[in-house]
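Before I ask anything, here is the structure I am working with.
For this depiction, one protein chain was excluded, whereas all remaining protein chains were kept in their positions.
Per-chain residue numbering starts at 1, and chain names A, B and C are given in the order in which the chains are listed.
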Amino acid sequence: MEKSMLRVCVVGATGYAGVELCRLVVGHPALNLVMATDRKQAGTRLAELYPAFEDVSDIVLSLPDPTEIAQHADLAFLAVPHTAALQLVPELLSAGVTVIDLSADYRLKDPVVYQSWYETPHTSPELLEQTVYGLPELNRASLLELSACRERGEAVLVAAPGCYPTATALAAIPALAAGVVSSDLVIVNAISGVSGAGRTPSARTHFCYANESLEAYGVAKHRHTPEIEQTLTQSAGHEMSVVFTPHLAPLNRGLLSTVTLEASKDIEADELQAIYEAAYEDEPLVSMLPAGTMPQTSSVAGTARAHVGVALDARRRRIIVASCAIDNLGKGAASQAVQCANIVCGLPETSGLDFVAPVL
Amino acid sequence: MEKSMLRVCVVGATGYAGVELCRLVVGHPALNLVMATDRKQAGTRLAELYPAFEDVSDIVLSLPDPTEIAQHADLAFLAVPHTAALQLVPELLSAGVTVIDLSADYRLKDPVVYQSWYETPHTSPELLEQTVYGLPELNRASLLELSACRERGEAVLVAAPGCYPTATALAAIPALAAGVVSSDLVIVNAISGVSGAGRTPSARTHFCYANESLEAYGVAKHRHTPEIEQTLTQSAGHEMSVVFTPHLAPLNRGLLSTVTLEASKDIEADELQAIYEAAYEDEPLVSMLPAGTMPQTSSVAGTARAHVGVALDARRRRIIVASCAIDNLGKGAASQAVQCANIVCGLPETSGLDFVAPVL
Amino acid sequence: MEKSMLRVCVVGATGYAGVELCRLVVGHPALNLVMATDRKQAGTRLAELYPAFEDVSDIVLSLPDPTEIAQHADLAFLAVPHTAALQLVPELLSAGVTVIDLSADYRLKDPVVYQSWYETPHTSPELLEQTVYGLPELNRASLLELSACRERGEAVLVAAPGCYPTATALAAIPALAAGVVSSDLVIVNAISGVSGAGRTPSARTHFCYANESLEAYGVAKHRHTPEIEQTLTQSAGHEMSVVFTPHLAPLNRGLLSTVTLEASKDIEADELQAIYEAAYEDEPLVSMLPAGTMPQTSSVAGTARAHVGVALDARRRRIIVASCAIDNLGKGAASQAVQCANIVCGLPETSGLDFVAPVL
Partner (left out) sequence: MEKSMLRVCVVGATGYAGVELCRLVVGHPALNLVMATDRKQAGTRLAELYPAFEDVSDIVLSLPDPTEIAQHADLAFLAVPHTAALQLVPELLSAGVTVIDLSADYRLKDPVVYQSWYETPHTSPELLEQTVYGLPELNRASLLELSACRERGEAVLVAAPGCYPTATALAAIPALAAGVVSSDLVIVNAISGVSGAGRTPSARTHFCYANESLEAYGVAKHRHTPEIEQTLTQSAGHEMSVVFTPHLAPLNRGLLSTVTLEASKDIEADELQAIYEAAYEDEPLVSMLPAGTMPQTSSVAGTARAHVGVALDARRRRIIVASCAIDNLGKGAASQAVQCANIVCGLPETSGLDFVAPVL
């Protein structure tokens, strides 16, 4: 460790997003993993739970005590369930710790919406305005402002987006931002690998249940719905509605979101492709695929990247079908959190994220 | 074999639908597998290619010669690529063989539509009118008429539906037929296991390509689109348009089709559920799941059954989301073909199809 | 239900072996599922837990009360953990219920060995001698004797073998019984799908843990070891030792056991093949594959069958490598239990088991 490295604590280090954060921080040239917490397994070596860390990191899990965290870390990633962050965030910020929160607690700008979907009141609504929703492709300017605040010594808060909202936003934003969508209803059908359901064993995450099966779940009631609507509304500049149907498929990592939008009457396929290519031309972690190509999750699994493809169904009406593939634990969780941390901490945006992942 | 059994030939017996037909015919109490053909592997024991048949069937593959078939069989299942059926069907019918054709060749009523999607002229358009599209849940009456024809000594032709059209129809028909859909556009997002891509090895069916990956494919141009439109139009009683986006997921068998429809303004969730329950109450091979439940493909894999679930998203607009799970090789291909054969041949509709399949 | 059908209770109906038994009994022409028990979910429809039973069986789970069972059932399959059968079996037998016990409790003939491996004393050792170890390929004569007892009105007890012991025995027995093995040590390496670990969710059965991974487990201490030794000793006619290394692989169903044996000096490959072919020639549910062919589990998944292949490595020493593939829930558990029940109840041995399973 060099003296100049940022000291990092991963809170909730044993869940899938948490351990992925540990992996990314351990491999990051400017971040130093000084603390990894777990409420139930404090005292255990991380490598005992995840042998992949054997001879790679000798970190021992500790309790998520905010005072301890503030003493040892400059930056905390929170990979905790919603409501747990409500408790930790104000204390950490007060203690001067910059927080990248991967829970849902600070993503929704409206505490009423939060309460209606998460069935619990928001206990620190005063923090919501200054929190930046950490989708760099949409909110890079705001993240850079946080960076300036941080340089002035303030602890800042980023709400890292959910996995479905990330992929859906990256599929829909170029069309919405370009104003080529004529309806205000977006049909979102997405498919996730099983790691999206978390590490806690349950009937639904049993190998023999999930393997060799497909199903829709959370239909008309998935909690990512208002988050998707908030993002698409911001991007379109007017209220957007979403019908969101997530599906579960038998793979570990990978999330594909396919959006269906009614297009303006006169748009042509090549224009649409050009709009998308322009939107992502300068994005370091989003690749727009060539015309006629749709993304596959295996190409981004294990990486910090997103792949996007678009098609126009002009046969009867003009319908845009756009698809985005991410790793739900990468761009959908941990690597996006690190991307935000990089920006907020004044590091190169892709620092620690520009590794090449296995192609199969 | 009893004398009264129908003699069956499976044409194209080594592809996935073909071998599934062989399995079903071998286990059928009233059908006798007398012939199984393959153009390239005539002379080979089926058990050599598929050891599952070892000590179960000693059938040897033969060439698909129509004269031979007519000599030995009363009924032929055609599990062949499109255009191959165009050649075989007229000859088999003339020779008095009843045909259940699993190819796409006789599914579309309009030969112009056929030509525009399959890029080849239809060479026996005169057969299209009398052909019954073999979705028993929609066309049972017509299939029973064929049964009457057959009893009078005529050879008849059934065009067994495609896998995506079957699942999509079963998800959408109750709402369409009940007149509670207000738009004429149906958004169809479907996911198929890899067996849907056929048995011929290719880059896309390589284990390491398909495993641990998700992707949309054939966007805005999949050939099942006009077949879906034809079926939904028949069911709705007026022209319906479809935006169809199929996806590939890493499992062997299973197909899930999720349809999104705008509902009439005043429909409530329990009414919708009641409409679906009524629609499938007497169907022997379709189960409507309880309210709040969505189907999973593993519950129907290896079976002749379909499971359907429906939800109403009434939050902003009233949107119907209905999902149907089938085995793409079962109700999406082979078992549906046998179901049609049963009806057409005057057998109980579920004869040979009422086995219970593995629950995992 | 016909009056002449045997009334069956499946005890422990919600575990994987239990639900597979329910499936087989429901599809059996001479068995009638009158009762299915689960200690924790009594009152629940089986179809609610396993939607595959929707519109197939409306059975509701009940408590495993021996008196109730004896009142309703002629035959009970026990799909319960070890020690649970110790409690149920004596009571059921006394009440006149024939029992096919799938637990380990009555498999080992020596209660001292039982206690040393299962760390609990055997509470009904007096039943061990009369219990038949239900591997029909080895003990058909004894099973037929039970059938005679049962005809005289006695309730009888069969201990259905474990999954690893079944596949290992079928791979090794022909060579051992023919006396062509020169050493008394058998090296057994086996691989099982995840359903072998049971239905209870745990860290090791989580999809993301088991998927895309391989591991050895229970090395030098798996409880199937003494059962394998007992069977191979019986077959060889003298004491055999086993080194047993089970592995876990990412599939639902399927178990492959590969045994390595030192051969007598003068045996040739074709003799060995002939010995195996002769051994299984008349077995209704075991197929000996052609020379040069090794079995794959997918050919037997979902079935009651076993496939066996053998090779001779004559390069340096003469080593026999034999491999047997079964479905761990089929021939390794439920279907073997039904096979035993058929014999014991005077039914055709393959009754309800001669279905053809999906070839993929």
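One rule holds for everything that comes next: a residue touches a chain if its C-beta (ideal position, glycine included) is under 8 Å from a C-beta of that chain, and two chains touch if they have at least 3 such contacts.
Bear in mind the structure is a predicted one, so any value in this text is a computation, not a measurement.
Colleague: Looking at the whole complex, which of C:Gln234, C:Asn252, C:Gln273 or C:Ser287 touches the chain that is not displayed?
Modeller: For the chain that is not drawn, the touching residue is C:Asn252.
Colleague: Sort through A:Cys9, A:Val26 or A:Leu128 and give me the one touching the missing partner chain.
Modeller: Of the candidates A:Cys9, A:Val26 or A:Leu128, A:Val26 is in touch with the missing chain.
Colleague: Tell me which residue among B:Glu212, B:Asp313 or B:Asp327 touches the hidden chain in the full complex.
Modeller: Missing-chain contact among the listed residues: B:Glu212.
Colleague: Tell me which stretches of chain B touch the chain missing from the display.
Modeller: 16, 194-195, 199, 201-203, 205-212, 250-252
Colleague: For chain A, enumerate the residues touching the unshown chain of the complex.
Modeller: Residues 16, 19-20, 23, 26-27, 50-57, 195, 212, 252-253, 287, 289, 293, 295-296, 298-303, 305, 307, 329, 355-360 of chain A touch the chain absent from view.
Colleague: So which bits of chain C touch the chain we can't see?
Modeller: 185, 187, 189, 191, 193, 208-209, 211-217, 219-220, 241, 243, 245, 247, 249-256, 258, 260, 294-298, 301, 309, 311-317, 319, 321, 323, 325, 360
Everything below uses one rule, namely that only the chains that are shown with their structure count from here on.
Colleague: Using the touch rule stated at the top, which two chains are linked by the largest number of C-beta contacts?
Modeller: So the pair of chains linked by the most contacts is A-B.
Colleague: Please identify the chain lying most centrally, where each chain is represented by the average of its Cα atoms.
Modeller: Most central by this criterion: B.
Colleague: From chain B, which chain is the farthest off, judged by mean CA positions?
Modeller: Most distant chain from chain B: A.
Colleague: Please work out the Cα centroid separation of chain A and chain C, and write it as a whole number of Å.
Modeller: 47
Colleague: As a quick test, compute the distance in whole Å between the mean CA positions of chain A and chain B.
Modeller: Using C-alpha averages as centres, the distance is 39 Å.
Colleague: Counting only residues that touch at least 2 other chains, which ones in chain C make the list?
Modeller: 16, 195, 212, 252
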